[in-house]
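Apart from one protein chain that is not included, each protein chain of the complex appears where it belongs.
After this line comes chain A, so read on.
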Amino acid sequence: MSIAAIEAVGLGKRYGRLGKWAVQDCSFRLPQGQICALVGPNGAGKSTLLGQLAGLVRPSRGELRVMGKTPGAARQQLAFLAQEKPLYPQFTIEETLRMGQELNPGHWDAERAARIVKEGDLDPGTKVRELSGGQRTRVALALCLGKQPDLLLLDEPMADLDPLARHQLMGNLLAEAGESGTTVVISSHILAELEGACDYLLLMENGRIRLGGETDELLSAHALLSGPVTEIGAGTTVVESKVTGRHMTALVRRDSEPLGGDWEVVEPTLEELLLAHMRSPQAPALLTPSAEPQAVRAGAGVAA
């Protein structure tokens, strides 16, 4: 099997000795070339996990490989855009891109970075402090993509943009990533932002991964049942069930076919799937085979 873009086993991060675990028992695998949505409510640990993947936050425990290496060793291959899109306000766009070139000698694609800026109708001489939110995000993305990363980590990149700018930038981003085969992880707490754009999904809650895998496979691994109130077979995992009078709807795993009973069975939408899991903290985690971490090779130390 080829090297995964990300492989995490039992990853944990606690702030301070007595603090709450922001990331806990977090295990998953992300194959290369995927556009992956990292979704979950606010405070689920998404930013901390991305910080660990980027090598900014040292894991308190567990093992982490990014492109088969520790995040520190993979720094040439990854790019990270934090939520605040921090840039130097006193620099012009041109100077900002020059900075990308100076800090990534040998693998900076100046043409690509300039093209992304140009597609936004931006004058390279403009100072960063004069840019709007959308323009700023565009420059920050140009800076990330100019580095030609194999793995691009974006923390809530579109959160503060209007729908038009969001649509444009997302289009740009997906086109660029598709062209170069870059693996992309985009975190968001807004499901609609990512629907349709992402072929891979990680649902994070309370510092753990609750669902992980190809979006299609995750959807087809679940069924939305509706019908008269009945006992659901013992072998079936019920994620969530709701009773309204004598009518009942349930979101279940298709782990024991046939489902039996007198159900009307449909595949849930992505939103139904995610919301059902978020409302039911007791439902067991599910990783598709490609999202199961392989045993991290013996002798490979804790990510540092």
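Quick note on the criterion: a contact is a pair of C-beta atoms (placed from the backbone, for glycine too) under 8 Å apart; a residue touches a chain by one contact, two chains touch by 3 or more; residues count from 1.
By our rule, contacts and distances are computed from a predicted model.
For the chain that is left out, the UniProt protein name among "Pyrroloquinoline quinone biosynthesis protein D", "Cytochrome aa3 subunit 2", "Fe-S cluster assembly protein SufD" or "ABC transporter permease" is "ABC transporter permease".
Among the residues A:P31, A:P59 or A:G120, only A:P59 touches the chain that is left out of the figure. Considering the full assembly, A:P71 is the residue among A:G12, A:G40, A:P71 or A:P157 that touches the omitted chain.
Where chain A meets the missing chain, the touching residues are 51-52, 54-59, 70-73, 75-76, 78-82, 84, 86-88, 90-92, 94-95, 98-100, 102-107, 125, 140, 143, 147, 303-304.
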